[in-house]
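Sending over a structure as structure tokens; questions will come in a sec.
A single protein chain has been omitted from the complex, and every remaining protein chain is retained in its original position.
Order of writing sets the labels: A, B and C. Residues in every chain begin at 1.
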Amino acid sequence: MDVNEIKSQFPIFSKKINGKSLVYLDSSNSSQKPISVINRLNNFYKNEFSNIGRSIHSLAVNATNKFEETRVSVKNFINAKFKEEIIFTKNATEAINLVATTFGQQNIKEGDEIIITELEHHSNYVPWHFLRENKKAIIKFAPINNDGDIIIEELQKLVTSKTKIIAVTHLSNVTGTIVPIKEIVEIARKKNIPVLVDGCQSAPHIKIDVLDLDCDFYAFSGHKVYGPTGVGILYAKRKWLEKLPPYIGGGAMISEVKKNKITYAPLPEKYEAGTMPTAEVITFNESIKFMESIGINNLMKHEKEITDYALEKLKKINSVKIIGNPKNKAGVISFTIKGIHPHDIATILDEDGVAIRAGHHCCQIFHEKMNLTATARASIGVYNTKDDIDILCKAIKNCQKIFDLK
Amino acid sequence: MDVNEIKSQFPIFSKKINGKSLVYLDSSNSSQKPISVINRLNNFYKNEFSNIGRSIHSLAVNATNKFEETRVSVKNFINAKFKEEIIFTKNATEAINLVATTFGQQNIKEGDEIIITELEHHSNYVPWHFLRENKKAIIKFAPINNDGDIIIEELQKLVTSKTKIIAVTHLSNVTGTIVPIKEIVEIARKKNIPVLVDGCQSAPHIKIDVLDLDCDFYAFSGHKVYGPTGVGILYAKRKWLEKLPPYIGGGAMISEVKKNKITYAPLPEKYEAGTMPTAEVITFNESIKFMESIGINNLMKHEKEITDYALEKLKKINSVKIIGNPKNKAGVISFTIKGIHPHDIATILDEDGVAIRAGHHCCQIFHEKMNLTATARASIGVYNTKDDIDILCKAIKNCQKIFDLK
Amino acid sequence: MDLKELYQDIILEHGKSPRNLGKCEGYNHDAKGYNPLCGDKVHIYLKLDNKKKVESLTFEGEGCAISLASASIMTELVNGKSFDEAKDIMSSFLNMIKNTSEIKSNHLDDDQKTKLMSLSGVKQFPMRVKCATLSWHTFVSALEGKKKEVNTEQID
Partner (left out) sequence: MDLKELYQDIILEHGKSPRNLGKCEGYNHDAKGYNPLCGDKVHIYLKLDNKKKVESLTFEGEGCAISLASASIMTELVNGKSFDEAKDIMSSFLNMIKNTSEIKSNHLDDDQKTKLMSLSGVKQFPMRVKCATLSWHTFVSALEGKKKEVNTEQID
């Protein structure tokens, strides 16, 4: 994999930020977009735009076909069995809410238990919290250790006959922990408990195979996988989508509508009410093609190389502390610098063109557990180079200089 | 207003459909996009892309500011009082579901009544149907007359002490009926009943002033107002947004997250969970600028001229029957041709490059009422010309020739 | 694409005056089909004799010229066929619409094949394929005694 060739596919890297070249280390938040994706969107609006499904003129037929092609690509990308198991939402957050709401409506009653973990993003906690509020369900948090690994034995101990669902991230957006989903599914299977996987951070960075994981639900966002904003993806085993009630109601998700009765459309339309993010879904096909053009193994190898290099170099800076040390770690590096608040770090780094994120990264539970209020986070995408890391480290040293710590 | 100049701003009209120039008469479904909108999207991804709100690097600051600028533009566009009253969703359907779900959660119990009308799009019926199913609420349909006008006195009679909300379209997507919202709000005000207005078809075509309408909720979609897909808008009076529970839960809509307690962010973030359709919202500002560059009065005048011309010409074709004859009609013309099914009409018209829609247009209640299973619909946008109407009429005559009716 | 191929005279004629309309007497199988996109509906009535031969086959429905013509032609061609023959004709029809351009079934004579081939114009109009196939899927559903309504959104 030639990273410079890949980087050159991203127009934004030819721009200057504060007079400096952009060192983008905020891909866990959202990735930059390659020109093929940008062009697809542009051309769709220029030459092909139409709403899908409802009209039968040529533009609509074309758009509908293209839309369904993306569904097939996504199915293949995550190795699902049926294309009807792929539901498009606006983001991963909506996808998780869809499951929590519809599953909860049908299966959660007072006193029922939901297991999540201390690693979860708010988007995989708040939707379950709603069930706690509205249905008097109980949320149990599987604990993590100081390395940022979920303690699987402790998770296992939380399972009772009242456990109705386990929802867990595949890859932490704070520590980069890669969670052993298969072990968790194995525990769940024994008790017939469905498992939802938050794949927001895994989809862009590691090989996804939902059949192999054998999870019931898998949610991710297009914008983190080199795709446009406005598209989320929910994979769910067909049996669930058939059994669960609909989520958003409106046009396109119905079959027959009478004054006293409504029947719903078959899958996947049942869950795709109203005008979809048509252009975005169609464009997302190019993002998958981009991922495939690199090859997930090459991508993983490259990102590991950059991550290892970054860890090594950061560890050499005395006052830098890296948060978590998981067994399997992807390219998400959260850190603190003694004496400098992450917010100040982010501002100072930005002056050098280095974009990182500071804060709790939507993981307050994790930060509370680790006794932190905020961390700085550098996260790696396929376009990052060792040069980027060198610039990051130099910028960190500049923080220390400004704060007179060196 | 120079329609040819305006048309030239839409790249799609330089394309050929089946070798013919595109006559796009499906704007009620979704409008085409002007080059300024397409370019804004393109440039945002190329030069400025970042997620908003969460990061503090320069790209994120810029994106966040631009995002909020759209909110202010939308506020001004519909004459809302506060920018916090503008919530971005994925489409109007989600916006209506947001209200039905959160309002229903707090205010609807068994036996409570919801008034909608026989003109409603499925997106303004199914969300209320969910409350009927889940809360045993009652839906009452305000009847329409044969002209396609809501019979206001009959609506008034439906109001009882159990009426909790009235949800009504501003402009019918089948008949083009412009509904006298102010009269309905007046009825509702007397009994302190909130009113939701489905503004999907009104926002692109008539002047919107939510303060003047004095409605509680107003929902519309960006993609019908010359904007990108993936953006919906909910306006709601601040008191409602403050009082109602959140809808989708996740990142960005929270304030403090603890293991046993979650507090929510202030408005508007409370209702904007997860990564928003960032690029789309930012781009939508250009759509509003496009509308403003024309001027709503010029636009209305032009569309009225084309609509009147179309009605006149269509009425001259013997076998064509126009559905509805409302007091105030916008550029939505549904019709049938004796002896030819709308589906066949749409296919034949498409061969002449004329894009219309055939079916029930997500309004089965209306079609049932009118004893129809399907209609053909030609709907007008700002770019349509009298030539378009001439080509439409010629293509209709071709249908008749093929079906040997002439 | 060619409208003349889609709307051949025989299609228009069957569309205008469909054969075998209504409920056939003594039907012992029936099934409903629905295309939610355009509202096309069909209700198939089938009388199978005790050897599972199609003794009579009729339909009620509303829809476009293509869907009515397809149902009408189907009732003509399948009447009198055995269970297996009927299914063979159906797959050969679907195969013609979706893949090849010929009718391969051995259970139709040349005139019948020509009649069926009048629907082949649909191939060029992908959004109309479901119009042509709805009645056939619904017929098979009746034949096999399935209870669920056929919905075009669930068939490929």
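Keep in mind that, in the parts below, contacts are C-beta pairs under 8 Å (C-beta built on N, C-alpha and C of every residue); 3 or more make two chains touch, one makes a residue touch a chain.
No experiment lies behind these values; they were computed from the predicted model shown.
Taking every chain of the complex into account, the absent chain touches A, B. From the options B:I6, B:L25, B:I38 or B:I56, the residue with contact to the chain not on display is B:I56. When the full complex is taken into account, the listed residue touching the unshown chain is A:H341, out of A:R238, A:K259 or A:H341. Within the whole complex, the absent chain has one touching residue among A:A358, A:A378 or A:I391, and that is A:A358. For the chain left out of this panel, the touching residue among B:A265, B:I317 or B:L405 is B:A265.
Only one residue from B:I115, B:V225 or B:I254 touches the chain missing from this view: B:I254.
Residues of chain A in touch with the missing chain: 18, 339-344, 347-348, 351, 358-360, 364, 367, 373-374, 402-404.
Residues of chain B in touch with the missing chain: 53-54, 56, 60-61, 64-65, 254-256, 265-266, 269.
As a working rule, only the chains that are shown with their structure count from here on.
Here the chain pair with the top count of touching C-beta pairs is A-B. The distance from the centre of chain A to the centre of chain B, each centre being the mean of the chain's C-alpha atoms, comes to 31 Å. Taken residue by residue, chain C touches two or more other chains at 37-38, 127-128, whereas all remaining positions touch fewer.
For chain A, residues that reach two or more other chains under the stated contact definition are 54, 56, 60, 254, 256.
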